[in-house]
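The complex is shown incomplete by one protein chain, all other protein chains being positioned as in the whole.
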Amino acid sequence: MPSNQVMASFFKRGRILVVVLLATAVTFFIIWRQRPQQRANRIPETVSYNFHIRPIISDRCFKCHGPDANQRKADLRLDTEEGLYKALKEDAESHVIVPGDAEHSELFLRIASTDTSMLMPPPSSNLALTDFEIKLIRKWIDQGAKYEKHWAFNPPKQTKVPETDSDWPTNEIDHFILSKLEEEGLAPNEQADKARLLKRVSFDLIGLPPDLKTQEEFLNSEAPDAYEKLVDQLLASKHYGEKMAIHWLDVARYADSHGYQDDGYRTMWPWRDWVIHAFNQNYSYDKFLTWQLAGDLLDAPTKEMLLATGFNRNHKITQEGGVIDEEYRIEYVTDRTNTFGKAFLGLTFECAKCHDHKYDPISQKDYFSTFAFFNQLNEKGLQGDIQLASLADPPRIWISNDEVKNILTFINKKDRDAVPVMIMKDSTVTRPTHVLIRGAYDAPGETVSAKMPSSIFPYDSLQFGKNRLGLAKWLLSKEHPLTSRVFVNRIWQEFFGRGIVKTAGDFGMQGELPTHPELLDWLALDFMNNGWNVKRLVKQIVMSSTYRQSSEMSKSKMAIDPENAYLWHGPRMRLPSELVKDHVLASSGLLVPEIGGPSVKPYQPKGIWESSTSGRGVLAYYAQDHDDKLYRRGMYNFIKRTVPPPVMLLFDASNRDQCEVKRMRTNTPLQALVMMNDPMVLEASRVLAERLSLEKISNEEKISKAFRLILCREPAKNETEILVKHFEEEKNQFEKDHQKAKEFIKQGEYKHEAVENTVELASLMQVIHTMYNMDEAITK
Amino acid sequence: MELFKKTISYSVVALQVLIVILLVFENQLSIPLWLQSVGRVHPLMLHLPIGLLLITTLIAFGQRWFTESYKELFSFLLYLSAFTASVSALMGMVLSLEGGYNEGDLLFHKWFGIALSFMCWFLISVSLSPKIQRPALLAATLVLVVTGHFGANLTHGEDFIFGPLAQEVKSERVLTDSSTVFTAAIEPILEAKCYSCHNEQKAKGKLILTSQAAIAKGGKNGVLWKGDESLLMDRLNLPIDHKKHMPPKDKAQLTDDELDFIQTWILRGGNFETKVNSLPATDTLRLLASKIIDQYHNQPHVKSIYSFASAPADKIEELNTPYRTVFRIAANEPALQVDFFLREAFDSKFIDELKSVKDQVVAINLSKMPISDADLNKFKSFTNLEKLILNQTDVEGKTLAVLNALPNLKMLSLSGTKVKAGELSAFEKNRSLREVYLWNTGVGKQEETTLQQRMAHIRWDTGYHPDEKEKMRLSPPILRNDGQVLKRGERVSYKHNLPGAVIRYVVNGEMPDSVSGDIYKDEINIDRYAIVKSKAFKDGWLSSNVSEHIFFPEGVKPDRATLLTKPEDRYMGEGASTLIDNRKGMPDFYRDPVWMGFRNQNLEALFYFDKNIPEISNVTLSYARNIYAMCMPPSEIQVWGGDDEKNLKLLASYKPEQPKQYVPTRIEGADIAIPPSKFKCYKLVAKTLTKLPEFRKAPKEKGWLMVDEVFFN
Partner (left out) sequence: MNEFLENRLGINRRHFLGKLSVGLGSAALGSLLIPGLFNGKEDESLALAGIPDFAPKAKRIIYLFQNGAPSQLESFDYKPMLNKMHGQELPASVRMGQRLTGMTSGQKNFPLVGSYFKFQQHGQSGSWISELFPHMAKIADELCFIKSMHTEAINHDPALTFMQTGAQQGNRPSMGAWLSYGLGSENKNLPAFCVLLSRGRGNGQGVYSKLWTNGFLDSVHQGVQFSSGEEPVLYLNNPTGTDRESRRRMLDKLSELNSIGHETFGDPEITARIQQYEMAYRMQTAVPELADISKEPDHIIKMYGPECLVPGSYAANCLLARKLSESGVRFVQLYHQGWDQHGNLTGEMPLQAQDADRASAALVMDLKQRGLLDETVVIWGGEFGRTNYCQGDLGDKNYGRDHHPRAYTIWMAGGGVKKGFTYGETDEFGYNVIKDPVHVNDFHATILHLMGLDHEKLTFKHLGRRYRLTDVAGRVVKPVIA
């Protein structure tokens, strides 16, 4: 009977149908599971105020319903606990938030409203909330709308190191990292291969590539503690201080000129030498901080302590004739205040100068109370215009050669006459500080006294006193929530390219939340409890397995965490501007490793200073240096603020205009042009080529040796092939035109070695130059 | 029937499986957008099982009233309900994954829903005696009700499926002929700048502005206007810093137009009924109103200019290469502009590739591209093209007629092409073109006028025509070397940027003129201190001013130098090495440590060649001549030589010529020839000028000697 057959066959098909459905279903889900961008948009089981809600309302609401009393609308304040739960002004019946009941919480009704006249934030503000954010808030309210104090204003908590049975971790850091990785369904990378690890740690600790000797030793040593030995070696190197200083010079906006219009020369470099010294001597952070903030206020301050206070005089100073003195004096104090806020507290203090802070609990009054600490100098807004300008406006100290010989031995001073350096020195009479209305220098309001906002950490004037020394003590109080966290986070950033708090300069409400809050607290406390020992902290970091991971990026992991926020791979980034130069000079053997001293003027394209100058002052034109001064480390390049070294700008270095705690990292064609055409790079290629040419080894050996110097590892087979082929091709070309070869090897002022075979020399030089242009060459 | 049952039961199984999987993986899952909408059908779907199941249950209990057909019908309905139930359950699951629902309700709704679908499956997969079947059915119905209840809690009947669409439609203002001034212009202003504080929910100063009645009523300070008295205007007109000023300082302020307008409206009695169109076109109120209407209704980003459909974004992106930029002229416009770059890289297929967006392209810029007459055909199909720029292309104009095919072409630029007036008659019939640019083409000033007469509807622009009579002075020759110091083997090189300009020059001599001096051909070889004067010439131009350059061949650098006399305090340079560091200063800025200044003492310095000793025949002292600053040439220079500083003999001495009147400030050299010699040690003595020349009128003053470098050749 046909129907039977039909049915029979259908049975089969039916089964198949089911199977097919099953299969498809399963595959679907597998696909979906790998769509992390959607994962991010899943509502968490429990919604936290600090981690989910505050970021939203801070960003979209605080502007009008935040700390700023003058801007506050409808007397409604959402940054405080009482503010969140209180009844509305217009009608006492309805409350901002009714815990557990979104439907009766005005806040929810307003953000969810479809009536544009009711909708919050007002459409005109361009701050509309997304669906997801609204849902989040709803769920938070329904779950009881629990308020939490901003994490960064609570002192670091003793957190216990997460357990794990994995043998991956080396030290505590790894425990924290690993547990987070597992949460995120990620696994750490393998350890990086020795050569690359060596390069990484060497650049991170001394800012220089490992020389061939170090490479061989490390690669050949089987000793289990080989790596630790290496680290200790590097930490002991006199170049460690230089590397660490680079970041601090950004923070301190160090430069060799006064900034502003005429932009005359200033001599702050002895202070820079001190910073290097301080890191090399491993001054504890509390000492480092106290001396710079208040060295002059310690009893019987030594000359070194005074020198350290130069930190607060690195700001720009005008030399424009006819400026209004007070306007600029205020500007300087402002700069100090803002720098203090960002450098030590990681807060955007500057936002509170003209009005109460829109997001953080810093009132305008708080701002000027802080301002008062830095407002006590006997200084002038305009000491003298460019014609009479001094190299260092008072208050200042003079550093003589004897002092350099005897006490300040770390200063690299050659010429005869004493060099002036600006320092901090409070006048005997306290200058009254006023709140400046709208921040205008000529609109003084109520007078305030030196004090810090208790919302951050209470300031006990009796205990601390009302001067910068007190300020330092306040910062260093055991319970202080920020000092240690902020510093630890920035050191972390130096090694991983990104802080545990990504916004290293903003720990406030608008800042990003820490990716590893527990780790941050643990590190902060550990740092304090171990005498603010910087080298120790640094060693902890570089010893960790986290740091030692290879930097290979698998597509699947990248899909989950493209920014490597959870550190599933080791850091891989382009070297900072200064180190690019250092690497090129060191690997080619040109580097003059001398430390400190007046800044130098290496090669620079024609006319950059000349075309922008007012024509006045000693820096009106660029008198390029010669000989040794051409080959000093990048950090010694002369920084004229109004026209910083172009290469520095192109490679994202700070322009030293203001305190900067984090550099950008970009990748632009102009950088490519520099690597291709900067005489410094070409000269280095030439010199290295010459040196190799004089060795009695085969061309291939020369190439591989250059490779090891520049890439700090053995070339792979296919790499060698490409490079050798490159060499041959160039050789053929230069054979055709010897003149070209001669022209090509002209680069740079460094004395030429006598090499007969110019063609081979030129070809080798080209190959080396190509190596310098490889992405990996200038990547740590 | 059997077939139907089988299909149903199998698919129900499948569905159940899916539901299970969803349950298990819930937490790792996220829903791709396309599926979300499937989920959003849940609220529709769910009504089917509800209906069906209820009927089924009814039938089950009303069996006796049914005939034979009962069984068939019953199971048919049962199967159907089972199917629909599981489908909507599945959809529900999907929907729930979007999150954002009240967890409590969701939880119940979910589980009951699932339970229901399973029960239905149970009901169809196992054959039961009516005794068990009925209660089971009843139970199912109960579960259904509960599920439904929680479902209702979850959604307040909000429009899920069309939600997203609905939002976009909202907040668009429609204007009709009968719109009143109030609705068309006043309301928008109030909405933008007042509603936020004066609405039903939040009535600052007890004032509500969201309805006409409320406006008429006014706030706690009384009515907003009465005759010429207007509280409203007072507040609006208060100085911004006044605390009673409206809107408050930090809020968006009213523009002057808005102020004028509201004022006039109120002075006209603030009538809510006046229609815009009822007012004469020239009426002040209407004019003011139209400004506001324009501002709020015809905002460019509210209403777009072009009506045609826009091209898909990815298509546009595909077309973007380094040599061709294709971009929308605005976020809200479909229209595209296309630019081409890099003549070297151009390929005419770059144009063909634009076919895919030909309807959107409104502007094309092909400046400098190797486009020829033949290529113009390619644009025929770009019917929306308004602007075509062909500057400096190879177009000669033979095929311009094809452009008449473009109904919207308004602007055409042919500057810098070989187009001649004749070809332009191609546009005689063209009615769309408004402007044609013809600078630097075969079309001259006269032709422009004739064209203008013949085709008046087009603006013909042949641009700038130089005044033949005007003669201008050429710019002087440009020196290509940088600095005064010539490196070993470096030759002096000049250029002039004007093609055809001739450079004449003289080394150490008098100014060249159009006949004297050598004509510059290739780089000049300078082996000793020299002053080169040069001048540029070209027919039709006045000859340039003289440019004068001084050169110091770097020569051989001594290994070291020492000073025997002390420079003046403020001008110490960096010690003796300053004289041989090859760094030269500015002629008038001596604080720079490249300079050394002598006044009360003469300059006396020793120079040593320790390693290989070169043959020297020239010594050149480089100094600043700046009469205003009393920096004068040395009165006398001596060069001594010997094996060491102990035994030196005078090789040569020389008295530089002193200026006789004020002369321009510059760095110049005193060049002393000495008998060719190979000494280890040289001594240079340069005596300062003890008495300034008469014309300087400073009888008591001594001259300064500012030196920056000494060269040995």
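Per-chain residue numbering starts at 1, and chain names A and B are given in the order in which the chains are listed.
The rule is simple: a contact is a pair of C-beta atoms (placed from the backbone, for glycine too) under 8 Å apart; a residue touches a chain by one contact, two chains touch by 3 or more.
Please read all numbers here as calculations on a predicted model, not as lab measurements.
> When the whole complex is taken into account, which chains on show are touched by the absent chain?
Checking the complete complex, the chain left out touches A, B.
> For the chain that's not shown, point to the residue among B:L78, B:I189, B:V395 or B:L474 touching it.
B:L474
> Using the touch definition from the top, which of A:D91, A:D415, A:E563 or A:E735 touches the missing chain?
Once the missing chain is taken into account, the touching residue is A:E563.
> I'm checking contacts with the chain that's been left out. Which of B:S125, B:N320 or B:N647 qualifies?
Answer from the full complex: B:N320 touches the omitted chain.
> Which listed residue, A:T170, A:N467, A:S693 or A:T770, touches the chain dropped from view?
Reading the full complex, the residue touching the unseen chain is A:T770.
> Tell me which stretches of chain B touch the chain missing from the display.
Answer for chain B: residues 253, 255, 257, 295, 299-301, 304-305, 317-318, 320-322, 325, 327-333, 335, 337, 339, 341-344, 367, 387, 389, 391, 411-413, 415-416, 435, 437, 439-440, 461-466, 470, 472-476, 478, 480, 496-499, 540-541 touch the chain left out.
> For chain A, which positions touch the chain that isn't shown here?
Within chain A, the residues touching the omitted chain are 37, 126, 260-263, 318, 320-325, 331, 334, 348, 350-351, 358-359, 382, 442, 497-498, 502-503, 505-506, 508-511, 551-555, 558, 562-565, 572-574, 605-608, 611-616, 641-644, 646, 649-650, 652, 655, 657-658, 662, 664-674, 676-679, 682, 716, 718-719, 722-723, 725-726, 729-730, 733, 740-747, 762, 766, 769-770, 773-776.
Quick note on the criterion: only the chains that are shown with their structure count from here on.
> Between chain A and chain B, what is the gap in Å from one C-alpha centre to the other?
Centre-to-centre distance between chain A and chain B: 27 Å.
> Sort out for me which residues of chain B touch chain A in the complex.
2-3, 6-7, 10-11, 13-14, 17-18, 21, 25, 28-32, 99-100, 102-103, 167, 170-171, 191-192, 195-197, 199, 201-203, 210, 250, 252, 482, 574-575, 581-583, 585-586, 589, 591-592, 594
> For the complex, give me every residue of chain A touching chain B.
Residues of chain A touching chain B: 6-7, 10-11, 14, 17-18, 21-22, 25-26, 29, 32-33, 35, 38-39, 41-43, 71, 73-74, 90, 114, 116-118, 122, 124, 131-132, 134-136, 138-139, 142, 415, 606, 618, 620-621, 623-624, 626.
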